[in-house]
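Dropping the structure in here first, questions after.
Left out: one protein chain. Kept in place: all the others.
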Amino acid sequence: MGSFGKSQTIRRIEDLRLLTGQGRFVDDIAPPGALHAVFVRSPLAHADLAPPDLSAARAAPGVHLALCAEDLEAAGVDLRMRAALAKNRDGSLGADVFRPVLAKGRVRFVGEPVAVIVAETLDAARDAAELVAPDYAERPVKLDLAPGGEPLHPEAPDNRAFDWALGDPATVEAAMAAAAHRVRLRVEHNRVIVNAMEPRAAFAEWDGERLHLCYNGQGVWNQKADLARALGLPPARVRVTTPDVGGGFGMKAMAYPEYVVIAAAARMLGRPVRWSAERTESMLTDNAGRDLVSEAEMAFDADLRITGYRVRILANLGAYNSEFGQGIQTTASSKVATGVYAIPALHIAAQGFYTNTTQTDAYRGAGRPEAIYTLERTLDHAARVLGIAPVELRRRNLIRRLPYRTPSGELYDTGDFARVLDRVEAEADIAGFPARRAEAAARGRLRGIGLASYIEAILGDPSESAKIVFEPDGTVSLFVGTQSNGQGHETVYAQFLADQSGIPLARVRVVQGDSDRIASGGGTGGSRSVTVQSAATLAAVGAMVAAFRPFVAPLLGADPEALAFDDGAFRAAGTNRTLTLPEAAEMARAAGRADLLAHAATTRLRGRSYPNGAHVAEVEVDPETGVVEVVRYTVTDDFGTLMHPQLVEGQVHGGIAQGLGQALTERAVHDATGQLLTATFMDYALPRAADMPPIRFTTEPVPSTANPLGMKGCGEAGTVGALPALGNAVLDALWPAGVRAVDMPFTPQRVWGWLRAAGAG
Amino acid sequence: MPLVTMTVNGLPATREVEGRTLLVQLLREGLGLTGTHVGCDTGQCGACVVHLDGRPVKACLMLALEAEGANLRTIEGMANPDGSLSPLQQAFRDHHGLQCGFCTPGMIMMAAALLADNPKPDAREVRDHLEGNLCRCTGYQNIVRAILAASGQEPALAET
Partner (left out) sequence: MYAFELVRPGTVEEAVALLASPDAQALGGGQTLIPALKQRLARPARLVSLSGIAAIKGVTASGGTVTVGGGATHAEVAAAAARTYPALAALAGRIGDPAVRSRGTIGGSLANNDPSACYPAAVLASGATVVTPAREIAADDFFRGMFATALADGEIITAVRFPVPVRAAYMKFVQPASRFALAGVFVAQTPAGVRVAVTGAAEAGVFRWTAAEAALTADFRPESVRGLVPPARGMIGDIHASPEYRAHLVGVMTARAVAAA
């Protein structure tokens, strides 16, 4: 095969347009003359709703259409949104509550869409939206993570969405009973608002026969199925496309109501309709991340080896089931509940509750950051209680022999967790920390260090397809089923195809995000993209080479069996006669062999891959103000074989930044009536450039066996490791001042409050 | 409706606008310059930064009519005259200073403004200068590397 493995770093192809203002984000490419949609949204967290009177809005200047739920139903639109359900421990399914695309009879969170106005201009639509004054009858709000309270849904009278469990409680109880030491820790995982820089946006077109929705999602096929079902169209009459996407992080992967509504409006009007969320609208309606409480208990034997681990989770689903909302703190999270440690007995019990808040769903890591945060905070707590260095307690409990079957059923195929830990210990100079702490103390600063090992399980669809087409203009199209949200797929896949096939990189065009041109695909999510798409592309290259072999052999005067394909060309053994694939394709075209101009393959990965690593954070706290500054950051990762090291490092940086945001600055706050108090960037603090430490990144790769290239996926890992490393560092800094418990986010006010309560503020 | 006349990326432009039309609306919808993005409602994100008479401004916090007679530069006017990437743009590409690219136009415009005032900033000055520019993808480290490299300095200084 070709030159893969050299890990060459080429420059990104997409950068040429993105750096010059020629990017093609949805709102940049809306059709000329598209009408503007504005949604009327609930100002209340919980209220009964009568069908709103839209007559004034309809009569307003420039308005073409105004719709509420009842109007959509009358037009034959299926209001119901789909969602996956968890399986309860009694074998039944989690609550299947009705979530309409426009509120019907009841609103359940601030920002829930109640009506849509479509007008000539955005200002005209906004002016008309102000004329809609729905009749709301307020209900009490439900915000706490417990059964009971004001019911949100008739299908879930006690507000419980699911009651899920994994593992054998009796085994864990026995381990607890026999333990030499037991530790307990309760940790909170603050709700975060994803805030991709590009807000959700879409436009829809109807040509009388077919619907086209262009939106900024993470894959087109689920959206296509949703639209076909909601609008009662045969799937063949629906096309969904996705252009450049300005970040998704899981949030843009899920079904949302607005896309169905503007598609219905475009069909009714026969004119294109566009919508782009404003930032506050995004903050109110994009699926949020995290928002749960975990209570962990861990048993140790006399040698400080872990003998049992149990976790009780109370998770906030928000007002409805989002598409995968029930799956995050259950199946997704549990996959890595025991991390990189040999823990023989595990029991997890997770309950999900409805509250009058925006839905929660996948956010970078989707359950795995939560699991690893709980585990690694608990281990650090145990190290303190048991009087052992955190790195030593971890080292003593690492999984040493792989493959390893975890108590949650995962089969870790490869990894060298001890080597990773040794490397990060050296790179971070943990041994030199006491001197750094003393130096900081002389400046009046409290310095702390935090270590966390992590492991990730690559999720998402393990199947993927690739198609290679030789185009008449000499370019080669590579059709992929994944979807870049900014990770650089266009470059990575083109580079990979060029490496594997010898087709010059400059000729390769990656095609993604068009349901008319690509039959199926899994989109982006779960850190899956590069592992699955490369495997599929490799299979397509294999099919292509095999298909060309009988055609090329006579041209080179060789037997098909004696024909080698290497360094990007067919080669007749014992001769210097060669033919490249583009040359062979042109000959095939001239010979009328259309069958040789397109090659496709679908592959399914044997198993998940398990990226892993360790993070070390050092923080300094200003005890007078409570400000936490991250001053050193070291990470060692095992991502298996690296396809494009520079892009991988970029993923790590970005993942750490999102972890640091959740840990230090980001906080979604609701008041007692369910109003979101952090609904603009005036109150919701994303990390800025000056908040980020320099990040030192190294790798200790052990190739995966789950895909042919040995890759492990790297998109979410940075976030998974960052949360506990930072949490452990902050507590380490505050511990000498008497602080004994901390929870995210470590904002100045909270840190100062803990110090003051400990008598040190 | 009133008219506004300005120079945009070296070319004269005159358009009818309302009093309430924002500069960013004029650029994106009136002039088709969609490289300038809108990422928030309140002026924190910086995706809409353009240069007004050589200074960085947020096009979402300025009325179009206020740009009467001004010399504007947007991301579309930042490449070399032959269309190739400018040294700053090239540095962003070389150092992977962008991922999704949505905040990038604002980052480039803000970085260009910094280098015009302070040709050799240190890493801390670069980070502080980006106080009004949010990025959700990169963690900023490669942006800082790119800006240092564009200033002719060692990009590894971003790690100090």
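Order of writing sets the labels: A and B. Residues in every chain begin at 1.
Following the convention adopted for this analysis, contacts are C-beta pairs under 8 Å (C-beta built on N, C-alpha and C of every residue); 3 or more make two chains touch, one makes a residue touch a chain.
Please read all numbers here as calculations on a predicted model, not as lab measurements.
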In the full complex, which of B:L27, B:V57 or B:L98 touches the chain missing from this view? B:V57
Hidden partner chain, touching residue among A:D123, A:E629 or A:D743: A:D123
Kindly state which of the options A:F25, A:F681 or A:W754 is in contact with the chain not pictured. A:F681
In the whole complex, what residues of chain A lie against the chain that is missing from view? 123, 127, 130, 624-625, 665, 667, 669, 677-678, 681-685, 747-749, 752-753, 761
Just checking the interface: what residues of chain B touch the absent partner chain? 2, 18-20, 22, 41-44, 46, 49, 52, 55-58, 60-63, 65-66, 68, 110, 113-114, 129, 131-133
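Please note the rule applied: only the chains that are shown with their structure count from here on.
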Calculate how many whole Å lie between the centre of chain A and the centre of chain B, each centre taken as the average of the chain's C-alpha atoms. 28
Chain A partner, complex, touching residues on chain B are 18, 20, 28, 33-42, 44-45, 47, 74-76, 78-79, 85, 89, 92-94, 96, 98-105, 108, 123-124, 126-128, 130-131, 133-144, 158-160
In the complex, the residues of chain A that touch chain B are 11-12, 14-16, 18-23, 25, 27-29, 123, 195-199, 244-247, 249, 276, 278-280, 485-488, 646-647, 649-650, 653-658, 680-682, 686, 688-690, 692, 694-696, 718
